[in-house]
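For subunit A:
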Amino acid sequence: ESDQSVHQVSAPPGLKTYRHAMDQAPTSLDPTQAANVYANHVVVNAYDTLYAYKYLARPYQLKPNLAADFPTVSADGLTYTIRIKPGVRFVDDPCFPDGRGRELLAEDFVYSIKRQFDPKNQPQGAWLWQGRIAGLDEWKAAGSDYDQPASGLRAIDRYTLEIRLTRPYPQLVDTFAQGYSAIVPREAAEKYGKALGVHPVGSGPFRLVSYDSSRVVMERNPYYRQEPVDLQAEGYDPVEQAYTGIEAIEGRSPPFLDRLEIDFITESSAAWTSFNKGNEVQFTTVPIEQIDRVLADKNPIRLRPEYAARFHMYSGLEAGFVFTAFNMDFPELGYSPDPERNRRNKALRCAIIKAYDWEARNQSWYFGLATYFPGIIVPVSPEYDPDLSRDSVTLDVAGARRLLRDNGWTPENLPTLVYGTTAGVTERLFFEQFRAWMRAIGFPHDKVVRKTYATFGDISRAWKRGELPLVAKGWGLDYPDAENTLQLFYGPNGSPGSNDANYRNPEYDRLYERSSVMLASPERTAIYRRMNQMVTDDCVAMTGLSRTRIYLWHKNVVAVPDREIVGGFFLKYVDVLPVAQTRPEG
Partner candidate 1 sequence: MNAADAPAPLLRVKDLTVEFRTMDGIVRAVDAVSFDIWPNETVGLVGESGCGKTVTGLSLLRLIPSPPGQIINGSIELEGLDLLSLDAGDMEKRRGSEIAMIFQEPMTSLNPVFTIGSQITEVLRRHRQLSQRQARELAASLLAKVSIPDAGRRLDDYPHQLSGGMRQRVMIAMALSCNPKLLVADEPTTALDVTTQAQVLDQMRELQNEFRMAVLLVTHDLGVVAETCQRALVMYCGSIVEAGKTEQLFSSPRHPYTAGLLASIPRIRAERIAELPVIPGRVPDPGNLPAGCRFAGRCSHVQSRCHQERPTLRSVNGNAVACHYPLGADI
Partner candidate 2 sequence: MNAEPLVQVRGLSKYFPIHGGLFRRVVAGLKAVDDVSFVIHAGRTLGLVGESGCGKSTLGRMLLRLQEPTAGQVLFAGEDLTRLDRRQMLAYRQRIQAVFQDPYGSLSPRRTVGQTVREPLDVHRVGTPGDRQQRVDELLAFVGLSAQAAHRYPHEFSGGQRQRIGIARALALNPQFLVADEPVSALDVSVQSQVLNLIVRLQRERGIALLFISHDLAVVQHVSDDIGVMYLGRLVEIAPAGQILTAPRHPYTEALISAVPQIGRRMHSRIVLGGEVPSARTPPSGCAFHPRCPRVMAVCRSVRPVLKKNGDEGSGSVACHLYP
Partner candidate 3 sequence: MQYVLRKMLTGIPLILGVTLVSFALMVYFGPDMTYQLLGKNPTAEQIIEVRHQLGYDQSFIQRYLAYLTELIRLDFGNSSSGEPVRSLLAKTIPVSLILILPGFLLGHILGVLLALAAAFWRGRWADKLIMAIAVIGMSVSFLIVIIAFQILLCSSDGLNLFPVRGWNVQSLPDYLSYIAVPTLATTFVALGYETRFYRSVFVEEMTRDYVRTARAFGLSSRRIFFRSIFKNCLIPIITRVMFSIPQVAIGGSLLIESYFGIPGIGKATYEAIITGDQPVLKAVVSLTAILFVFVMTLNDILYRAVDPRVSLK
């Protein structure tokens, strides 16, 4: 009997332990709930996925993980055949007949994807495959009986999968790198039911020891398949990455740790203090408020010597962005049946966009380290166009005022801007900043109001129900393809879908539909860029900004940390050297 909460031992001396810090706790470790990087950090380490992103390659590149190779795709792009590696074992767990983990088979993958379509699990990942993989929706409609087959998702033998699509889906392989597609044995899901969320049974590099709202502790999975690291294949760049000492893992089989702890530390200050103490967490993202203390230089980013002596650093742009969209369904500023009003509304939106001071936002919140850009294709996307006109992200108060005046907007007839946020301090200051900008172009103080929501769930509800004229949100890429952000403005995705702006542009929608079945190509890139321009021209959103992340880790840790796209894949490659070897006392 391995009651996990009982033997929650601290790192016994001699065990190689790495303590990671993360700013939020996952709410569940069930792959059906692996909606964010927090959950994925644990899920992808406890479970296996068919594919994964390469450890070191940037931009992100896929590689087979549990799959033996990339899929074989039929000519029409509709049928995928995937072989998985034989001999992979689940960890030992009482859910298995004799308590010993059995072999992972293709059928387990089928089962795991079906779980995303079983309402009992309150799954969150179905949108990735809904309407795309044939038969799954029907399977769900028929009552989600796992013994019934789904026509498009089959295991043709123990190690071979066949997937049939309703239409081409170039991002399909990316979805198989998501935590959502992590592979769960049926025995565990049936034995633990809901408690699977705190009791993962997988075949990933680590197995769970304990988990609560303040940290998760995992230990090495002794059965994890032996696959020596090939740094070249992982995208190693000796010029950029040699300082990390990563070459030390070449040819060795992960995981290298005996024990992995992830501390969930909400307050960045606490994380920072803990990190600095030297004997607690060994990794942190540099809290934004520490930037001036830590950095000697911002361009390029360089640590101050006292930090450089103790820590390794990596910095890069996030795979995501923040933006504020107008809800076009609000007749006060969006679509209006009256063409004249429609025109004036557009002028209003454009004026607001001009008044939005991205530079100030960048300076005050990100110490000038973030990158702001026009449109909705983020800089880390391969399709990003660095030469796009920056007018839409350049402050132009005079121009904005002129635009308002020319279109008959006066302080009296300006609509009230309701800015919905959650209750945090940063959100409030964002709002205060926004209000000050709007006042600069003539909005009266009380026509820019904040509405707070208790939780992110509550504000999402307001967005999904179209109750707010402004939607200020962030989007993290699920996979490195601009399609992932372009779908945010696709008409049929309107509320309650992801198109919270309820942008409806037939031309845009047509282009989106066309590009969504295309493989990456210059032609597809051109279409993406045209769509991007449309969103910009229609003044639908104030966008966008990608933050720079700066990671620090102790010098005895051998790693290139990352938290983008799926998050957490790097953990199995982390190695820790004996402290005395590397830690210069300061």
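Note that contacts are C-beta pairs under 8 Å (C-beta built on N, C-alpha and C of every residue); 3 or more make two chains touch, one makes a residue touch a chain; residues count from 1.
Inclusion criterion for the candidates: all candidates are chains of the complex that A comes from, given by their letters.
Just so it is clear, the structure is predicted and the values come from calculations on it, not from any experiment.
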| query | Pick from 1, 2 or 3: which one touches subunit A in this complex? | reply | 3
| field | Parts of subunit A lying in touch with candidate 3, wherever the complex brings them together | value | 5, 9-10, 26-30, 33, 35, 119-120, 122-128, 130, 192-199, 212-215, 263-267, 270, 273-274, 276-277, 280, 454-458, 460-461, 464, 478, 487, 493, 496-498
